[in-house]
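Missing here: one protein chain of the complex. Every other protein chain is in place.
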Amino acid sequence: MTVARRLVSTGVAASLLLAAGCDRDAAPQTRIVADGDPGHGRQLIAEVACGVCHIIPGVRGAAGTVGPSLAGFAERNLIAGVLPNTPSELARWVRDAPSLVPETAMPPMPLSEDEAVNVAAYLLTLR
Amino acid sequence: MSDTTAPDLPNPLPRPPGELEELERVWRRPRGIRRLTEVNNSQIGLYYIGTAVMFFLFAGVLALLMRAQLALPENALVDHDLYNQLFTMHGTVMMFLFAVPAVEAMGVLLLPSMVAARDLPFPRLSAYAFWAYFIGGTIFLVSLFLDVAPRAGWFMYPPLSSAEYTPDVSSDFWLLGIGFIEISAIAGAIEIIVGVLRTRAPGMSLDKMPVFAWVMLVFAGMIVFAFPAMIAGTALLELERAFDWPFFIAERGGDPLLWQHLFWFFGHPEVYIIFLPAAGFLSMIVPTLARRPLIGYRAIVLAVIGTGFLSFGLWVHHMFTTGLPAISMSFFSAASMAVAIPSGIQIFAWIATIAAGRMQLTTPALFVLGFLFIFTIGGLSGVMVAMVPFDWQAHDTYFIVAHLHYVLIGGMVFPLFAAIYYWVPMISRRRLSERIGKVVAVLLFLGVNLAFFPMHVSGLMGMPRRVYTYPDGLGWEVTNLLSTIGAFVIAAGVALFLFDLARNLRLSTTRNAGNVWDAGTLEWLPTGTYQTRSIPIVTSRDPLWDQPNLAADVEAGRYYLPGTATGRRETIVTSSVDARPQYVLTLPGPGWTPFFSAAFTAAAFMLLTVKAVIPAILCGAIAIGGIIAWMWRADIGPRAPVDIGGGLRLPVNITGRNAHATAGTVVLILCAGTLFGCLLFAYFFLWTVNADWPPAGAGAPSPSWAAIAAVLLLAASLAWRAGRGVLTSHDQPRPRLMFRLLVLGAAAAATAAVVADGVSLWQAGLRPADSAYGAILYAITAYQAFLTGALIIMAGIVFARSLAGRIGGPWRLSFEVTALFGHYVVVQGLVALAVTRLFPGVAS
Amino acid sequence: MSPPISSRCARAAAVVGAAAALAACDGPQAALDPAGPDAEAISTIAWVMFGGAAIVFIVVLVAVAWALRARRAREGRGLIIAGGVVFPLVVLTALLVFGLTVSSRINAEPDDALTIRVTGKQWWWQVDYLDAGEPVLTTANDIVVPVGAPVRFVLTTDDVIHSFWVPSLGGKLDMIPGRINETVLQADVAGAYRGQCAEFCGDQHALMAFTVAATDDFAAWLAAQQRPAAEPVTDLEARGAALFLENGCGACHTIRGTDADGTIGPDLTHVGGRPTIAAGTLPNNQGTLAGWIADAQAIKPGARMPSFDRLAGPELRALAAYLASLE
Partner (left out) sequence: MTAVPASRRAAAALPFLFAGLIVWAVRFLAVYGFTAIACVNGWSGAVPVVIVAASVVAIAVNGVVIAAGLRRNGSEAGRFLGLIAAAVAALSIIAIVFETLPAFLVDACAA
């Protein structure tokens, strides 16, 4: 993209941003009722940096393109195209994906079981 | 009416018919496309300030983009590459294309009327400086849209900016573009110095000169001594980038710190170069608004001079974290404290003036109060960062960003806004709106404090400058968001100001709104394109207050030079201290040479950036051709003395020591000498960082070549002297063959000397790319060659003028100037030889 | 994508003038939250100057307010001399003497100190622990120092100018080509302090951070770090070790005890034990290691680490597992 176009789009984006204000605490309402604290989940996602590989709405800087975007994740039927997208499966998946799907590129993440539940809770707010 | 009150004015009433019409005809402004040919400073000043404001808006938009990116941590609005271009361009444009040109523009715009000159002495030089700035600056801006904008920071530190780490042309854009615009600033400075010293109204001795004229004199003097350091630095870095001369490459004996010294030797005075004129605005505005003469005029003059000098002793305080010896740093720390005293004097002089009168809270007054608030904070944080250990924490953080914006916005932007609201009635049929103006002042005040005060905290919380993003969780979120909101409040204020301009600015100097503030200084006299109808005799610092009929008498033509005495544009040249009339100087009218010379000079520099060498040389040749054409007509020679009124007959266009062109040449030589001094500094600096000087294996140039060069230089000087003798002893219009031979001989000897110098380096086996030692020797020789080239052109013009019968007897100003410059080239050449040939032996 | 460092913004705000609040906040990278003698001394200077500045500022504001209300005051000359000359002269002289005295304390050099050479590179830090001038351990980005002992940092650069800065421990010092700068820092409290490059150094200047961890058990840490890399234990780790060499990672990175001996990128012998990767940019776990290997150019565009985008999922995971095992 040329700088001129970038400047224009950045300018537009800047004004939208200011019009919309800060969206940090505007997490969407959840449809799937999951145990766990989505707010803490979002914080954990930022701390272990899931955003290195995934686009995750509501988590700043989460713009990775190594793995799939997690936008609208709550609407998905399957995790990684294999597992049913339920809170418990998702919590297992984010802790230790390879144990469920050996061919995945997603490594196990340093989360406790409770933490994984919170992370799953947040992801299931993404519609 | 005035007949009875002032019977002893120089010129009687009524004025002869046709006198005013003749004056108007001579000073008539060109119309249509020929507006580009205008050279009159008050008109050029308008173009100038308009362009500067345009650049201010552009750089402001860049700042808004940066603030939008930094509003939130890990924001992705702007990527790293664009962000790095944004902050580089923001700093560069604000400093080089807005701040210095804006205050220089105010000088060019206001000085002629403030000292009641018809115009400053070198109108074409101002026009050239403006067009060079306008065209060069615009091309520089465009680089951002072509993705070739510089991205190594406005300070361009090598090695980041050098060929190895920035191989594309972006750094060249900066070095050539900015180096070139500096030259334009110097041209303006020459105009201002000679203008202030020599074109003041009769009687306006130095003790009656408006403070603004004092600050512009010091301002221009500072440019003369500071900007050459920048030009030297950019030239060396460009030589390194283009030809691999290793001035800043540590492995080959160079040192990146050399750049920092040169850059900040310019860069620190730069801050005061910007601040002093702005302080000058205040010293004009505050007394008018308080309705009392300025309290502490002498103290302010002292403070201005003191600041001008002391600011040159501060440059290392930008380098406290580079690991210099503690005691060197503490000198600069102490000097930074010392420079706070003159600023304190000025602030308290304004406060005392406000106290002595009764200040109405008009729009300019609000900006003055905003200045006092913001600039004081900036000054206090400046004292903090002058404290070496504190600076180790604050340096290169947002604390510094906060500090410098408080200083520059407080010290320059607020006074500039005050000045615009104050002086617009002088150039516009309508004044600006008081109602809107007050809202603008409040918005800017709130916005600036909201944007920049939290940055102090961001910096102390550890946020470095020039980062395109920052992580969540370091405590920088709130302060950054506040800063962004503040930036947009500033933008709202500026937008409202533009609205006010659009609604109310109706440019006209001839039918302006007039002396709406009831001010006391001469710029508020009724004016036409010719400035004042007649040139007054000044007897006090606030003539309009102290001489009640002055405006009417001036307008009636009762003072000096009520018409045109020579049938050309002209002004009175007065002595520099007492302002006694000395001669009438004829001034050039509109012409294409400044515009075309500037356009082709700009083209030459910009083509060099993209390595289009042949087209660049062609453009350069055309530019030089234009300047030759301009010089050819510059010296029209003395004319019969004329009567300017009151029985005072003045010579027209004198020659010799008192001529304006001689003064201009002296200033130019000071500039050239400073640049040479910077190269010598580079030589000695590189000596201190190199254990071996010259480095092992570097050949020693043969002393016999150097001796030959020295003899040739001395011969050149003698030839200039002899040429002058021939010219003056035979007071005849056509000097003889002897004179022409001497001129050619002098130029040839100077040329042969520099060639001999270069040959001796080459023969000794030295190559500029081998080591910093070779590079600096060739750089010094190259600079000598450059000046010699200029001398050849000047000598060529003198020779041609002699053939054309345009030189001889008292008509010899072009020769005097050339010979003066020729002597300087000789002195510089001898010093260069002495240092480069004798010093290595002394040192080892 | 931020390192797991929390921040507290606690200390009370000091109101300066009528303008706004200057909040001095604690933080992992805050200059006014000192954890060592240099930062402590500078913090003292800072607070003295803030107090002094507040007083001076109020004096100026009061003078302006008085001037606006005064009518035809005749104090002009006295005011200029008192306010413009005498007052600053006294304040500045006091400040200068105070500052120079304190800074000469900061400049004091210890006779004997652990010496660490830090070399700035675009955009990471090579860290060499020196003994008699010779490196005895090479690591990167995450520095460990003993608590309560002075540490001499020898600062150099491999490319452009960088600046080494740990605000909680003391001031910054530049890394300049052709020069060697030295500074002595000391951490009095065990803990992790964040540092960041302070001199603009190109594309990813913003992502050139590091940590300094002060530990009571420095000798043990040093001994552990000097051992060669751990052998792979699981099959996955062994596969990762093989992939590391097959993909040419060893051309840029060293893992002591293996064939990988490159010196262009950070030494990875004990990378698994470091708190961050990519110079303080990411927390260190298998996920971020895999993400960094797969797409370094998206995370830190312009860095010399390429994006290895041809690796299959399990390969990527194996590499990440192997690197994470190198504690």
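Each chain gets a letter, A, B and C, in the order it is written, and its residues are counted from 1.
By our rule, a contact is a pair of C-beta atoms (placed from the backbone, for glycine too) under 8 Å apart; a residue touches a chain by one contact, two chains touch by 3 or more.
The structure presented is a predicted model; accordingly, all values stated were derived computationally and were not measured.
For the chain that is not shown, the touched chains among those present are B, C, taking the whole complex. Among B:Leu310, B:Leu585 or B:Ile797, only B:Leu310 touches the chain left out of the display. Note on the undisplayed chain: of the listed residues B:Pro121, B:Pro158 or B:Pro202, the one touching it is B:Pro202. Checked against the full complex, the candidates B:Arg35, B:Arg435, B:Arg580 or B:Lys611 give a single residue touching the omitted chain, namely B:Arg580. Among C:Val97, C:Val189, C:Ala223 or C:Ile264, only C:Val97 touches the chain left out of the display. Within subunit C, the residues in touch with the undisplayed chain are 89, 92-93, 96-97, 100-101, 103-104, 107, 109, 181-182. Within the complete assembly, residues 202-203, 205-208, 298-299, 301-302, 305-306, 309-310, 312-313, 323-328, 330-331, 333-335, 337-338, 341-342, 537, 575-578, 580-583, 646, 648-651, 657-658, 684, 688 of subunit B touch the chain that is not shown.
Just so it is clear, only the chains that are shown with their structure count from here on.
The distance from the centre of subunit A to the centre of subunit C, each centre being the mean of the chain's C-alpha atoms, comes to 30 Å. The set of subunit A residues touching two or more other chains comprises 46, 61, 63.
In subunit B, the positions touching at least two other chains are 73-74, 79, 469, 471-472. Touching subunit C in their complex are the following residues of subunit B: 73-74, 79-81, 84, 152-153, 157, 159-160, 165, 249-251, 254-257, 292, 295-296, 299, 303, 321-323, 326, 330, 333-334, 337-338, 340-341, 344-349, 351-359, 369, 372-373, 376-377, 380-381, 383-384, 387-397, 449-450, 453-454, 456-457, 459-475, 478, 689.
Subunit A contributes residues 2-4, 6-7, 10-11, 13-14, 17-18, 22, 24, 46, 60-61, 63 to its touches with subunit B in the complex. On the subunit A side of its complex with subunit C, the touching residues are 46-53, 61-66, 98, 102-110.
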